[in-house]
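Omission of a single protein chain aside, the complex is shown with its protein chains in their original locations.
Entry: subunit A
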Amino acid sequence: MDQFFQQILNWLTVGSVYALIALGYTMVYGIMKLINFAHGEVFMIGAYTTFVGMVYLKLPFLASLLLAMVFAGLLGFVIERVAYKPLRKSSRISALITAIGMSLLLQNIVIKIFGADVLTLPEVSVFPSLTFGNVVINGNQLLIFVVTIILLVILQYIVYHTQIGRAMRAASIDYEAASLMGINVDFVVSFTFVLGSILAAGAGSLVAAYYNSLSPAMGVSRGLKAFIAAVFGGIGILPGAVIGGFLIGGIETLVSLIGLSLWREAAVYFVLIIILLVKPSGILGKKGGTKV
């Protein structure tokens, strides 16, 4: 039974991280119909900024976390302006290739600066470990839950209770109609990128703190799985991304639990293909026809 609760804690930890990254994917895809392959790299750079903050600038973890989110927000803005904005009118294949190029570029710049090896983040102890009977909630797990919940609440507030949030929702329903209604869609897209990047960087920071390690390749597979999470929940739908994130986390935990941890990623991709077969619009998605 204790083992069971411990696994649930693991599941929630992994799921929170996927949910945070998936939100960025789903927001950008919802508005621009672009799979932002560089999103996983923003996650990774979040982890590296935290490393720089803690090791070189000698900041405490929470300050480094904020630093990472601010830096990633700026980075998201620059990426969108430099790489994606000129392609607003091009084909989707061009945009996707650009995103792959951007992802490779960021990853290799980080390798060039910090090397390809795994780095170690100093011990993070914001919260103490809690013990309930035989179940131990690791302090960093608690940190992940608290930060995730705070970020989700802030995001919820921005998207559903502010002017810009309303503009984002409008742009994701119909980009062109939104611009005809006087919404500055360029600003909305930039804002969405910044918001998504901040969430991803937060997740990167938390993962680095949880595992005490970071590497240039850490964003690739997590980013892809987070995208799958977004597809899972119904791409473009924010609650869907959170549900998808926890589902993917659950699948991974379950597959590891039955002793097949080497097949963990294969299981996620396999489930993706099943989802595409059965309900391509995702769990919360509606079926939409093609407009001519």
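One rule holds in what follows: a residue touches a chain if its C-beta (ideal position, glycine included) is under 8 Å from a C-beta of that chain, and two chains touch if they have at least 3 such contacts; residues count from 1.
Here, contacts and distances are computed from a predicted model.
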item	value
Among "Fe-S oxidoreductase", "FAD-binding protein", "Branched-chain amino acid ABC transporter permease" or "Dihydroorotase", UniProt-listed name of the chain not shown	"Branched-chain amino acid ABC transporter permease"
Option touching the unshown chain, where A:57, A:104, A:130 or A:180 are the choices	A:104
Selected residue (touches chain absent from view) among A:126, A:142, A:164 or A:220	A:220
Interface with the unshown chain - residue positions in subunit A	33, 35, 82-83, 86-87, 90-98, 100-105, 108-109, 111-112, 220, 224, 227-228, 231, 262-263, 265-266, 269-270, 272-273, 276-277, 280, 290, 292
